[in-house]
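Below is one structure, written out as structure tokens; the observations come after it.
Only one protein chain is missing; all other protein chains are in place.
Let's turn to chain A:
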Amino acid sequence: MNIFSFYKDGKALYCLFFIWLCLSFSSLFAKSYDCYDTFFLPEYQIQGTITDGINPLAGVTISVKSKSNSTTISDYSGQYTISASTQDTLIVSFVGFKRALIPINGRSVVNVELLFDTTTLQEIKINAGYYSVKESERTGSIARITSKDIEIQPVTNVLATMQGRMAGVNIIQTTGVPGGNFDIKIRGQNSIRSEGNAPLYIIDGVPYASETIGYNQTSTIYPSTTSPLNSINPDTIESIEILKDADATAIYGSRGANGVVLITTKKGKAGKTTFTVTPSMGSGTVTKFMKLMNTEQYLAMRKEAFKNDNIPYSSSDYDVNGTWDQNRYTDWQKELIGGTDSIMDLQTTISGGSEKTQFLISGSYHSESSVFPGDFIYRKGGSQFNLNHRSQDNKFRLTFSTGYNSQNNNQPAFDFTYDARSLTPNAPKLYDSNGNLNWENGTWDNPLRNLNAKFESKTNNFIANCVLSYELFSGLIIKSNIGYTDLNTLETRISPSSIYNPAYNVSSANSSLYVNNTDRFSWIIEPQVSWVKQLGLGKLDLLAGATFQSQTTTRLFQSGTGYSSNSLIYNLASAKYVNVLLNDETIYKYLAFFGRVNYNFDKRYIINLTGRRDGSSRFGPGNQFATFGAVGVAWLFSNENFLKNSSWISYGKLRSSYGTTGSDQIGDYQFLNTYSTTGINYDGTVGLEPTRLYNADFGWETNKKLEAALELGFFQDKIFTTVSWYQNKSSNQLVGVPLPGTTGFTNLQSNLNAVVQNRGLEMTIRTNNLDRENFSWTTSVNLTFAKNKLLSFPGLENSPYSQKYRLNEPLNIELVYQYKGVNPQTGIYEFEDINKDGKITFPEDKQKTIDLNPKYYGGLQNQLRFKKWNLDFLFQFVKQKNKINPMGFAGQMSNQPVSKTDRWQKAGDITAYQLYTTGYNSKAVTADYLYDRSDASITDASFVRLKNISLSYQLPMPTKAMQCKIMLQSQNLLTFTKYKDGDPEFTSSGFLPPLKIITLGAQLTF
């Protein structure tokens, strides 16, 4: 990494370069470009229809060869009119079809049948952020899904749409409650900090911060605080590109280490104005329950535990001492998380325009209730507007996109999943005979008390982006991207006195309200200049630009306590005590210069150089700037003479890249030595406390990425395959180093000289199995093998990480005790005593490492079309290990998995589980604690899941101008796994697993 000061050395250079660039072209503005042919022949109106052989094609561009200014577009029925002379030649072009040159030869009706371009896949322009590149000519690793894949999925989160569809991209849903988050890791975990692995999100050119907008006191229903990504509506997305290797990400410099997610929203298409309406309805249920004990098994366990401990029932052992009915049985999972949520969704789009100006307006509404008891609902609505315009001479272009999205989320404050699994099966009924919550004389905490504790969030999100470009002269374009985002969220959580057992006699004077107001707005300006020049057989592409970005986050966390009535609870002014818990504004500023040099020789050899010099306000003086760069090369060997006319290889490319990227995801102001206000009063003074341990000397995390890939197409690309190998080494780790509590804090931000390596092999295969008029069948497979390894860590043995990581092992390991089994004599779990000191000690005996990263994962997608039927299904598969759901020792007043009936009872028993105890047998309690931290608690959690299935039928319509499609879609319909503790995808226990969703919808276009 180069750390020379930008101010001192680099600036003059850039300055000169810019001045040269600008001055040398400034005089060109005055010139006129309206110089076209003035040679006239008599003109006629030519008419015709354009088809693909079967159906008419709308939106096809027809132009006259010698006249740059006469262009028309076919209408919805494929018809066009253009004036041309009899000697002219028409150029007919349309994406996905071969360009046709049709001499008019004196005809007045010219019907054109366009041929499918079999190499179309290679012609698709891929968005690479600051530039776009033809699929065939890209040097970087970019995965992509389009609206075709997104629209068939009944999901609301943008990350959900990618699950199982992209190689190298591992996405895990963290809760099934609507509005919850997803974890994404692109090519593995690079940073030791779990929160430092988020990719950079860019929506239509505007960076979209994914840092949380939540507060842990309000969004208690979720395992993590609210993510702003929920504000993105998947239905407005045209394509999502994920940039993975150095070649693709280095131009994003310090923010590209964990990959870049580029989201492009839908744009209007020229032609007749079309309306599309897509209503759908559906329902969701929990995928999988745990198998728990019934009352008979449970009470037998409890009674045996008391017998084992040789103690009598105490007055608070209500389940066995006769206080509660011992014949009751409630399946609490069914009762508390077994509901069916109902989903409603409506999307409408209007799009159209002329050849020069196109527009798209869309609106959407989505609502989803809850599988929990009670009336909870998640609502999301939004609108999107897009405008494209080109000047008459095609030199000036404008793209304007704006989206507004509003979410209104209403959920219980706590997830019922934990209660559903741990409540004793003979616990009392939920409601008494009058329909009120039953507290059974204060002997239990009715789980439905939490229905009164509500979480509400309202999030509004506005994104606007404008790209202006002007072609100064052929090949030289100046461009500026101007973007703005504004997000505000209001979250509340109430804790009214009614959630307490009336036995505690808590009044509304103890009711409380937590409020989180978070606003985040950001702007970005990115002036750029690009130049394309044909140099003999080669083509040179140059790009230079700068980024100025600023982001301000304002947070106000408040709580109110003590109300005269619970009905006033949402009114902070009615609270007796209002506490401001945080009132803060943080600013993040970012500045960068970037460039790209691309040389493409004869469509055979391509070299791509990218670089960026970055500055960020997140670092202290002297550490603010750093330079990142990459080189990518590609050899399109199928364009070489020896393969050009091959009958079986239709496409072949070898590509490789190497470069550096960085990460500055450490939060703002971490380098300052400060005191913060506590908001808490003592002796008439609001306190000040040391904010954190002070360390000014930390800088960028760097990630060196290496990749090599082979792309092959066979038989006109009917079989298309990519194999890529990558190796990322992440060093200079920015870590909240866990510190011993004796330092006063439990962690410190600093750079750690550790190296993490991610290596992997990604494969994709796409086959066109059949392609007939009435029937077609396509299969796509993606498969990723990934290995994560801690390569070096100086002083690991004496560091706070000594019992967390091991050299040459993945970061995501678990150090565990080695389980030996249940001692047949004592009935207590036994573990390997590695250091032979006669007892199980930490850390000496807790040394077995278990890798919790998936060994491999991927997806298998099939798309079938039969006449007007379309069937699309995706299987997601993951090979992994995971922890069992910890349930505590068996015998206490808490339900257990039914498998725990296989317990030790008397000397000589050989069983899977140890004896029952109520908690008095401290040897058994300790052994159970060790068991949860031993290899016995880690099990195979591999699964194959029918992630998505979608069936649609195109209804026959009286006119071609109208189309109607009926769609049946499902998410997570089937799951095959050996994992016993609920849903296998899941890693956070005690939260609602992902839901199985089925929806029925229609799409009407006219």
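One rule holds for everything that comes next: contacts are C-beta pairs under 8 Å (C-beta built on N, C-alpha and C of every residue); 3 or more make two chains touch, one makes a residue touch a chain; residues count from 1.
As a convention for this text, contacts and distances are computed from a predicted model.
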item: Listed names "ABC transporter permease", "histidine kinase", "RagB/SusD family nutrient uptake outer membrane protein" or "YdbS-like PH domain-containing protein", with the criterion being the UniProt name of the chain not displayed; value: "RagB/SusD family nutrient uptake outer membrane protein"
item: Candidate in contact with the missing chain, chosen from A:T677, A:N812 or A:Q847; value: A:T677
item: Contact partner of the left-out chain, one of A:V260, A:A464, A:A546 or A:L860; value: A:A546
item: Of A:Y669, A:W777 or A:Y856, the one touching the omitted chain in the full complex; value: A:Y669
item: Selected from A:L591, A:L710 or A:L761 as touching the chain missing from the view; value: A:L591
item: Of A:F396, A:F842, A:W869 or A:F976, the residue in touch with the unshown chain; value: A:F842
item: Hidden partner interface residues of chain A, rising order; value: 6-7, 11, 14-15, 18-19, 22-23, 26-27, 311, 315-316, 422, 441-445, 501-505, 507, 509-510, 546, 548, 562, 576-577, 582-591, 615-617, 624, 668-669, 672-678, 680-683, 685-691, 693-694, 738-746, 748, 797-804, 841-843, 892-894, 919-920, 922, 925-926, 929
